[in-house]
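The excerpt is restricted to a subset of chains, each kept in its original location.
A and B label the chains in the order they appear, each numbered from 1.
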């Protein structure tokens, strides 16, 4: 297969490009709004209002009745100042300008200086977003004033017996799609992260079995032996074959899972939050059960992960700048770009609101690592 | 009354908003160009050229024959460099690039290196703006090359017997309309400026009598007793009923007037200059005749006014950012927003060039303060 991604075939905005034959594509932005995204960690939301942004929507978070997290559009209906400049008063959020008060449902409860009349009313209702507090994170559903029919992703191994975890937050100046493809791409690790994550290519051919079904796509790598890099040495001092899955789950979860024997299990689960079309926050939870002391792992893992991410961040930011500069993406993919186009198909279907299809797709691709 | 302002019903620019149902309005910008605005204080205009901006129009000010202030479009007709980079030569302004010289009327007087030919000519005429120097301010009429039929607003109490005054300049990142409504709005002072300007609400119901006629609208507040805040204590140590007017005069004057008995009189007259659609400079002249020592008042007034303005500035700036973010205003007003919609009507009529109507409107609204 030697084709361009579908993303690259889209129409090009006019007037951006000096040389007509240089571009064909637009950026791979699929705005999946009927979905849950992480907006904060539980401990960040105290008794103050907290501003957050998802898909360019400004949100204000606060804890309402019983300490339940609430999320409203961060704009007072009266004079359009951000409610996050206000204070939490009991179970209500009070605008800092004229003191209007709103409940967790966005309804107006009180207007100071007004002698009579209901405070409530449709013109004074602030759009409100469903929230969940799970695994130490606050999730928000990106469509206001609806009751979600699905629940957020769970970090399954957080708190599982014998497992520890490390949580990191990083920000990529890239589309959600580019950040996700990067997180699940094997070939660049062998090159960009050479020495850190993987070593030099040893010329071993492995097979990627790609399976797409429902809300997800995964690549299972067969024939992979323990790579020589530092992470791998932490995983399994004795070597042996690796069970390795890279997995995307709608709308924005990237899982990288490694097993070596029964003893060693490592799952990097990254929940991505699109702040805007070209800025993505990555909440990464690394859960592990390893034969090496977990205290050591915890100490080594974060700086290592940050160094790897820093290398990716430079590429993603430069890619975004160049895509904007040329008014769109023009990607020439090969068959070893195993997951990117499947992720894009899933994202586009989810953006349209399609229900996950029953179709199961399986394909095999060989890679040299 | 539980309606949105007319401003909120205007059309929305496309493509700015992620959620279709969140916005309806555009910003309340009424570009009144046939009007006088302050561009500088007299002492700022010495023997150098001075740049200023009104409604996004770059101006250059200088003193021409007899020290009279002159205002030209700040662009040389020859090669379009700003004339404010040049020098004043006698009664003429000389461009810094090729040395072309212009009179106070914008006419070209001299072109260096040119052996023959008139310097003057229509293509070399710089648009010139009428000026006035009054009460220590330089005013400019915002339409070039016309003879104004009206004169600038006068600060009536400046220099009146027994009165002193304090002049302040602050800049608000907001529309002229939002800055004006803010300056003349009572409910927010009870909340945002609580403790400074007014104290906590005492639950007293007062009546606002709103009168709109010709070029102005004012609210007279009946039943208001001396508020507990610091400013009021300065005004009247002995308490008593307050005579309080909030007044808007076209195109950009906000007056807040307090009387307590014959002894105490305070007028905050703010002449607003729209630098651009979303940046407004406020020249505030506080004139007062009070029973407390004027030296003390002068010392206390400026820091107090600055602290009050700072609180407003935060709100106005955040409001502007959010209005831009959503591609327009969506304001849900109530009956206690007594002046905003009248100011907007007056501004829009003035923008269209309508003569002030003969109609007199009067309405009464109750507020709790």
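Please note the rule applied: a residue touches a chain if its C-beta (ideal position, glycine included) is under 8 Å from a C-beta of that chain, and two chains touch if they have at least 3 such contacts.
Keep in mind that this is a model prediction, so the values were computed, not measured.
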Expanding from the 2 chains in view to the entire complex of this file gives a copy total of 3
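Heads up, the rule we're going with is that only the chains that are shown with their structure count from here on.
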A CA-based fit of subunit A to subunit B gives a rotation angle in degrees, as a multiple of 5, equal to 120
Whole-Å distance, C-alpha centre of subunit A to that of subunit B, is 47
As the complex stands, subunit A meets subunit B at residues 31, 33, 55-58, 73-75, 77-82, 85, 96-99, 111-117, 121, 123-124, 127, 144
So, in the complex, the side of subunit B touching subunit A is made of residues 2-4, 18-19, 21-22, 178, 186-188, 190-192, 201, 205, 314-315, 318-319, 322-323, 325-326, 329-336, 366-369
